[in-house]
Each structure stands twice: as C-alpha cells, then as structure tokens.
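All protein chains but one are shown at their positions in the complex.
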Amino acid sequence: MKNSFGNSVSVTLFGESHGAQIGVVIDGLAPGIEVDHDFISSQLSLRRPHGRISTARREADEYSIVSGVFDGKTTGTPVCILIPNCDARSNDYASNRSLARPGHADYSANCKYHGFEDYRGGGHFSGRITAPIVAAGAIALGALAKKGIRIGTHIKKCAGICDRSFDNINDDIATLSCMDFAVLDSDAANKMSEAILVAAAEGDSVGGVLETAIIGVDAGVGEPWFDSVESQLAHILFSIPGIKGVEFGLGFDFADKKGSEANDSFCMSNGKIVTVTNNNGGINGGITNGMPVVFSCVVKPTPSIYKTQATVDFINGVDAQLSLNGRHDPAIIHRARVVVDSVSALVLCDMLAMRYGTDWLRG
Amino acid sequence: MKNSFGNSVSVTLFGESHGAQIGVVIDGLAPGIEVDHDFISSQLSLRRPHGRISTARREADEYSIVSGVFDGKTTGTPVCILIPNCDARSNDYASNRSLARPGHADYSANCKYHGFEDYRGGGHFSGRITAPIVAAGAIALGALAKKGIRIGTHIKKCAGICDRSFDNINDDIATLSCMDFAVLDSDAANKMSEAILVAAAEGDSVGGVLETAIIGVDAGVGEPWFDSVESQLAHILFSIPGIKGVEFGLGFDFADKKGSEANDSFCMSNGKIVTVTNNNGGINGGITNGMPVVFSCVVKPTPSIYKTQATVDFINGVDAQLSLNGRHDPAIIHRARVVVDSVSALVLCDMLAMRYGTDWLRG
Amino acid sequence: MKNSFGNSVSVTLFGESHGAQIGVVIDGLAPGIEVDHDFISSQLSLRRPHGRISTARREADEYSIVSGVFDGKTTGTPVCILIPNCDARSNDYASNRSLARPGHADYSANCKYHGFEDYRGGGHFSGRITAPIVAAGAIALGALAKKGIRIGTHIKKCAGICDRSFDNINDDIATLSCMDFAVLDSDAANKMSEAILVAAAEGDSVGGVLETAIIGVDAGVGEPWFDSVESQLAHILFSIPGIKGVEFGLGFDFADKKGSEANDSFCMSNGKIVTVTNNNGGINGGITNGMPVVFSCVVKPTPSIYKTQATVDFINGVDAQLSLNGRHDPAIIHRARVVVDSVSALVLCDMLAMRYGTDWLRG
Partner (left out) sequence: MKNSFGNSVSVTLFGESHGAQIGVVIDGLAPGIEVDHDFISSQLSLRRPHGRISTARREADEYSIVSGVFDGKTTGTPVCILIPNCDARSNDYASNRSLARPGHADYSANCKYHGFEDYRGGGHFSGRITAPIVAAGAIALGALAKKGIRIGTHIKKCAGICDRSFDNINDDIATLSCMDFAVLDSDAANKMSEAILVAAAEGDSVGGVLETAIIGVDAGVGEPWFDSVESQLAHILFSIPGIKGVEFGLGFDFADKKGSEANDSFCMSNGKIVTVTNNNGGINGGITNGMPVVFSCVVKPTPSIYKTQATVDFINGVDAQLSLNGRHDPAIIHRARVVVDSVSALVLCDMLAMRYGTDWLRG
C-alpha cells in the first residue's frame, strides 16, 4: 500500500523536502511502551548532517508527537510524529526545475506524477523523509531493547576502505550505539573520513556498504512464502534512498562456496541449539534460527555532486548541462546507518507482533 | 499476508513436497488473457530437474487449471493451478525426521510450527513449491509479452566461472528463451557444467549468481516509499529458496565508485530520453526510468549434499551426524532462473495493474 | 485484495459453478489444530440443498484437503480444500447466455469482465462458491470451540413469519447446532416451511433475516478505526450472495430509541463486569465488551424464479423476456445460515490471531 508498510505494526510516511512538515504515523504499537525523548533526539541527531564530512545544511528536526502517547507512554492508538521543515532554500532548486539530476528521481518522478510533483529538493524522494522514520524507529528500538532484542550497524566498507568484521556482536552493538561515525576499527574510521574529505574536495561523492546485526530474536519468526525475514527486511531496506543491494549472511560470497563450506552445522551449546558458523545470517528457509540476523546493504555514492554533468531538459526534450549549487553530502553512509537500524526495528516489531500478538511488545 | 503476495494481481501458494497436491491461485489477472499451455509446459520443463547436472528425481508436473480460465482465456476471476505430487519416496525422509539438515529449514520450521510441520522433503519449504509459481508466471510472462515487456535471466556466475554480460538485451533475452542451461557464452556454459559435475562427484554442491533484465516497462512505474520497484522485486525474490542476496544495477559494486562514475547521465536519443549508462538498473528513486530493469540474485549452493555433516537431533537435544540419502541436485541455479523470471513477471503484472488499471494487461 | 480476506488468518477463494473444481486456501491457522472430517461433512451437508424446500440439484461436495494438514492436524502452512463440480448441466444455461437474469450478476459481471466471464450457472458469483467457505469455516469453528467460543445462527424471520428471539444463548446455540432448519420455535419453523412451499408452487421465492450470536469472546478485541468488529464482520458477510443488510444489536431499531433506552448499563455480576441489556450487540466503539456478539443479516429472496420476467439481451442491446428452466431454490436462507456461521468463524480467528498471536488458536 505504497507509503504504508507493515501489518500488525505499520508505518505511514508523508512529506516533502521543502513542504510544511514531514512525518510518520506508527500504528499497532502495544500500549504502555515508554517513549524516551532523549533517545529519539539522539537518534535524529545521528541521522542529521554533522561534522566536516556532511553538508552544511542545518536541520533542526524539532519533532513533536501529536497523538498516541499519553503520560509518556504509548496508548496503543496511532502515534503521529511531525517534523517541521525550516532553513529550506527553495530557490536553489527552482531554476533547474526541468533538468534531470543524474542518479536522482527527478525524471522518473516526472513520468509518474506528470509534472505535479513537488520538485524542490527531491520532494517526497528526499533523504530528508527518513528523519520521521528515524524518530519512529527510536520508539521501536527502545521497545525491542526491553525485550532483549538489539540492533547495530557499522560501515563495513566506504570509499574502498574496509572495517573489521563483527566479532563479539553483543559488545560491538554496544560500542556502535555510542558512535557518531559507526566504524569498529578506528584506523579504518580515520581513513574513511579522509577519503570522504578528498572526494568532497573534488566535488565528488562516495558510497559504501553497511553491515547490520540483530540479536535476541527467538527461532521461529518469519514465513516461508512470501514474507520471509529476508523478504520483509529487504522490502523496507530497498525503500531507503540510495540502497541498491541487500544480502544476508555470506550473501554474494555464497556464489564461490561449495555446499560443504556454506552449510552451517548445528551443535548443542549449553543445552541450546546453535550453529557453528552463521553463513546464513540467522535465517533458514525464511525463518529465524535463533542465531544473530546479519545482513549488508550497499549505499550508492550520493548522486548530488558539484562536477558538471550531461543531462536533459525533460520538459523541453533537449540535451543540457547541469551544475549543482546548494549544499550536498559527499557521503551519506554514516547517516544511513541509523535509518537502517530504524527500519529494521520497525519491521521486527511487526513480525513479532504478528507472531506473539499485539500486546507482546509491552513486556 | 504470508503465502499471498501482490495487490491488484496476487498469488497465493500452497502445498508440501510430499502432500497430495501443490498449487497456486492467481487473482486479479485481466479477463481475456490467452493461456498458452505449451508455454506453461515448457516453462515447467525448464524448472524440472533434467540432464546429468540435476537430481535423478522424476517430476512430471502434470498441472491442471481448475478455475478462472474459460474457452482458453482468463475470465478475470481467480485462476487456480494444481500440480499433483507423485514419485514421492517419503520413507527417504522419515528416518532422519529429527536431524536438522544444515542449511535447510528443518530446525527453524520446527521452532515455528512446534513439530506439526510436514517434514517430508522440506514440506512447504521445498523448492518443489516453486513449480506452481512457474506455471502462474508463464501466464504472466505471456500476457506481458503481448504488451512488449520481456524478461530474461542468465547464469552470470556459477562455481567461480563467469558468463559474459548482457550485450544487446533484446537479442540476449530471445536467445535465453530457447536455452535449457541459460549461459550466454558457450565456453562458460561448458565449464560451469563441468564444475557442477565435479561437485556432484564429490557429493558436494555449488551456487551462483543470476542476472535478469526486463525490457519494455515505461518510465513512471513504482513508488518512492515503501513499494519501490526494488522493494517489490526483492520481496518476492527473497522468498525463493536459496536466494540470499539481491542487487540492482551495479549493486554492491557501487561501494567502490565515485558519484561521478556511478551517476547515469541522461541524453536525447531519437527524440526519447535515455541514460548513457545504466548503473542504476533502470530505477531512480524506486521508479522505473524507461531503461532496462537489471538485477542480480545470488543462489547459495544446494544445502543437500552427500558428505557427512555435524548437526543436532532437535527433538532429543543431542549432537548428531547426518548422512543424506535420496536424490539431490548438485546445483539448482539453472532451474532457479525460470523461477526468477516467473516471480518477476508476477510482480510486474501487479505493479502495472495498480498503475494502469485491472484491464490494462488484456491489451 | 479481492478474493482473499483476512490478515493473520486469511481465506482465498476460487472456482466457478460449472468449472472443474472450486476451493479455498486458508492461511495462517495455528499448527496443531485437529481437523474433524465428520464435522466438515456435516457442515457441508447443512449448506447443501435438501428436503422439499430446496432445489432438486444434487451436490455431492466430496471435498479433499490437499495441503496444510498432516497426521490429522493443521501444519501451520496453507490449507487448500478442493471440491470437484459434478452433475453440472451446463446446457441449461448456454441458450440464455446473453439474457440478464434480474437480481443476478449476469449483466454487471459482463460489464466488469467484458464477456470473458464463465457465465454458466452464475460462474464465480454462484452461491455454490460458498461450499469451500463452509468447509474452511468448519475447521475454524472447531478450533474456536476448543477455546470456548461458539457461534449459532437462526432464521429470525422468513416469508413474514418470525422465530422467537435468542433466550439462553448458550443453550440456543447448542440446539441450533443439531438442526437442519434452524428455527428455535417449532411452530414458526412449520409455518416458514409451508410458506416456502407455497412460494415454490407459485414459481416464486422468499427471503428472510438471520440472527447470529457469538459467545466466549473476551472484551478488548477489535479496532476503533477502520477494523471495528462490525466492519470486519460486515465486510465478509456482505460478500455472501444475497445478503443486503447487516445490523448489530438493536440495529435499525436504534432509530426509534432514546439514548436512555438504548444505552446498556454496566453492572457487576459475580465479580465480572457485564451489561444489563445488550442493545449494542456486545460491541462498544468497535471493540468487544465481553457480552455476546449479536447481529442480523437480511437475505433477499432467491432471484431465480420460474415466473417470466422482463429483461434485456445485453449483447444485442434489446428488450427480451426470460423464462428460467433448471433447478432453483425457492429459499436459501436455511442454507445461508451455515455460511454466516462459517465466515463469522473465519473472521474471528483472524481477529483473535492478530490480538493474541499466531499460536493462540492452538490452545
């Protein structure tokens, strides 16, 4: 249903980059979940551009929750979170209105909406629309944490530089939760930052790969057809702007493995059934097997760059040249990680509420 | 909704590997679509194990259509396709009932269904359940072809051997439609076959990567949130057994590109807006841009191998050894490609019917 | 999604009156539910035409369950139930193909499906398609009964003759479960049968009102917007052929009441909160309040009558006269009651699984 996602717990998204307000409605959250405003603010702050490696745009993200929360707790009815837009320099965009920015949705949106779309700053396609998702995700993350379910994402690769792999996932998630720039190896972090600054200096941008781990989900969650855990996570992940690939466990590396290398043997460990390796990323047949759920997403380089690009004027149907002004990120991968955590939390809440009932998340 | 997928055009899947019948209900197809039984049979035959590189199991796939087709054409009401199971040697499975086959869903299914699942041959998790999807997909592929939309998939990589890339996609799709073993380069095809036979001889298995192209879809199809073309395709692709990664366009290779390399410039070509490159796989902002939609899926090595594996007896909670008998494929990637074409066709029919209305597909 | 209904527990319906097979897929039922074939058969038998007051058509309803049941219990995967059609005299229908039967869907179906619809015997619109729903409903009714939830329907009114109201609902439901002709007052039953026979003798038909009670549902089930208990029940009830009105509690009689007469006072009774009256039919604000859920449906007179009727030839666009042959029911209300029980059970299973989780129904 387009801008809604989820069954028992669902999110509905609205807003444009330069409209009056953007926001989200989360429906189906159990009543009695504590809403931690500090955590929401801190998550929004992680998503916001900050530091030298981000755009100079200032996004305040002064959200308000206008429904579904009473006396600091969810009521069980829809939670609407609003974030007003401000500091919007619409004029930066108006002059280029009919020039399709390469890598952006301008042209495909024009084909879909016949010119009625709000073209300013990407409109409804803008990465800015992820801010309300992050606010919603913060509530979900908080509720999951109380049930022992925790989610963490690090930048596995950026501009050709690789972070170390997850090691002790529990500890790594704790470490990541305190980091602005979510790279586990500090040398790699420094090199990535450098590479981003170099790209920025060239008027260019870089992409990367995010790796996410989820711990604490019991075995038996998910569906074989068509709502496998992979299907549901991938569905919502692929709606994040810039994400062009999703893989679980070994992912594309499975292509070079034999079955005998790829299969995860089972064994007993302290009376519990576990797998010796976790090549399948915690999912067998679309269903969790009790091991950490592990997946990676690739984030393409930010399409807004300062180099002059060949394009078309899609209203007049002629070739054209495009030089972008405005303020743009040389990389968004460090900001995207909090969005990945957020959508993962939301889709997990949905799967768990479907399986265990609407009150389960209340604890 | 679990075993149903799609909005305007939907499929509902049922059946177990060793149950009486397996089948699918396709709802929402436009009335008046011709049902080509030869094509359905030929697609089912592509999915069936055949030749030296497949299991010795004989699957007849004598499907019947019991509703929704009248005088050789769809009526507009639900089409139910049934395929009886036969040649089922259930005894091959009963003895190992409580041993979790590594890489399979036995254990996670047991956690989900509490032991009530039909465990024989993977039950509802079996790759056999893709047969009705292929039959349904054949009707969808036929209807799309009449609207100028064509889909083709080749084995881009198998056992470490790479096929050539798509070149002239139109011609390549035509070529692939006649091939049993869908590899564009015949040398690569031979090497892959050899490698599969070597793995088989070792009692092992191999995986690979499939690459799919879809041509003829107009710009403007899809949604920014949450039903991007990527989201909808990935959702259904990830429910195919063995698929552990999906990427669009450059996919994970985006991680090593600069924005200036990754962006697809637009230009006019014969009065039409096209992109010079197609790194984004025909999709910008979740919406088609008129270029071919191109994506890849990784298929993990078949988990059923003849080597002895460590596992657990999940009923008794003890470590165990597993030696599989029965008949198993050393590779399924050549069979999976027709499943990928089929689910892509079904999800496309849905997206197009949502956009253009329920009668559009009738032509 | 058209021929599918439900979220956590859903049904998908297929088939035409004179096609090869009709059937249903029930998805989302908890694993481990016992499937009682005697009860399914007995429910199908109640729906079948029988006795003097029904059509002379013989419908065998030899159903088979081809998936989702293993060792006599549900597996948790989709249950497909098939019923073959036989004794179909298609020739009775072919000659009148383009004459719109008044009160039937022939003309509206032709507008929707552009002539590709299977017109024989009403096709997909036929009341016969309720048979698989009854089979599915029998499984649902059995599962609910084990949780203390029971459903019963009587003919409140037929041909102007009224049955007595529900008195002791628990006992009345038990009584109804044994009745072929579900009328609580035996005098009223006899008079209704007589009136039906009189109408039959005149080549005419009669309608009536069914009243249903559901006991054992805890308070707190349902949603304020848009999935109130009333909304969900009405949605599925209104898809039963011939049902043209649904009311809860006092229903249309509320129009003549004052608030002081209509409101149900609460009181404590044996430490439990109950209402003194049940004018609201067990539902406040769309949510169950713990009292019996009570509603009525009106069933219009069977549109197939033997009297000559004015109509049009919708293919040739001319006025015409229609005289029906074939075998038709002078009343269907006594058969419809088991369909009402069935769809009520299915929608309840869905609401309860949404609230309490997918395993709840297993008990």
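Going by the order they are written in, the chains are A, B and C; count residues from 1 in each one.
Definition applied: a contact is a pair of C-beta atoms (placed from the backbone, for glycine too) under 8 Å apart; a residue touches a chain by one contact, two chains touch by 3 or more.
Worth saying up front: this structure is predicted, and the values here are computed from it rather than measured.
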The one residue from C:Ala109, C:Ala182 or C:Ile215 touching the chain left out of view is C:Ala109
On chain C, the omitted chain is touched by residues 1-5, 7, 11, 13, 100, 102-109, 111-112, 122, 124-125, 129, 157-158, 160, 199, 202, 204-209, 218-228, 230-232, 234-236, 238-239, 241, 243-252, 254-268, 271, 273, 275-276, 280-281, 283-290, 298-305, 307, 309-312, 314, 317-319
Interface residues of chain A (partner: the chain not displayed): 1-4, 6-7, 10, 12-16, 19-23, 25, 27-28, 31-32, 64-68, 70, 73-80, 82, 112-114, 116-118, 123-124, 359, 362
Could you list which residues of chain B touch the chain missing from the display? 7-8, 77, 224, 354-360
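Keep this in mind: only the chains that are shown with their structure count from here on.
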Give the label of the chain whose average Cα location is farthest from that of chain C. A
Quick one: compare the interface residues of chain B with those of chain C and tell me same or different, with half as the dividing line. same
Min distance from chain CA centroid to global CA centroid: chain B
So, what's the distance in Å between the C-alpha centres of chain B and chain A? 26
Averaged over CA atoms, how far is the centre of chain B from the centre of chain C? Could you give it in whole Å? 38
Multi-chain contact residues (two or more partners), chain B: 1-4, 7, 13, 112, 124
